[in-house]
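All protein chains but one are shown at their positions in the complex.
After this line comes chain A, so read on.
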């Protein structure tokens, strides 16, 4: 019995031998080595981002992972306030809007429920 991984249900399901011998996602081996540098021309360092790949900068995910997981911040700050001041400002604005709005809503509904005064 052969099996393959169904990406939709995230489970192993039965498969034919042909599928097992040609696994999904297996690509022919392509050399990832860059071609030999030619020293007749000016050589760019590998660390310089070539123009075709400078798509909006470097990967900041590892830094953010450190920020959000750092044990120094195991001070019990919930995730919605983890970044400090900007989070607090946004939170307070939202709270002001919703709580203030709810009070305004109750007042407006109270007034709307009053019988119309004679004009």
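Keep in mind that, in the parts below, a contact is a pair of C-beta atoms (placed from the backbone, for glycine too) under 8 Å apart; a residue touches a chain by one contact, two chains touch by 3 or more; residues count from 1.
The working rule: contacts and distances are computed from a predicted model.
Per UniProt, the protein behind the absent chain is "Cytochrome c oxidase subunit 3"; the candidates were "Guanine nucleotide-binding protein subunit gamma", "Proteasome subunit beta", "Cytochrome c oxidase subunit 3" or "Septin". The chain not shown here is touched by just one of A:17, A:85 or A:109, and that residue is A:109. Among the residues A:6, A:19 or A:65, only A:65 touches the chain that is left out of the figure. Looking at chain A, the residues touching the absent chain are 10, 25, 27, 52-53, 55-56, 59-61, 64-65, 67-69, 78-80, 82, 90-91, 93-95, 97-102, 104-105, 108-109, 112.
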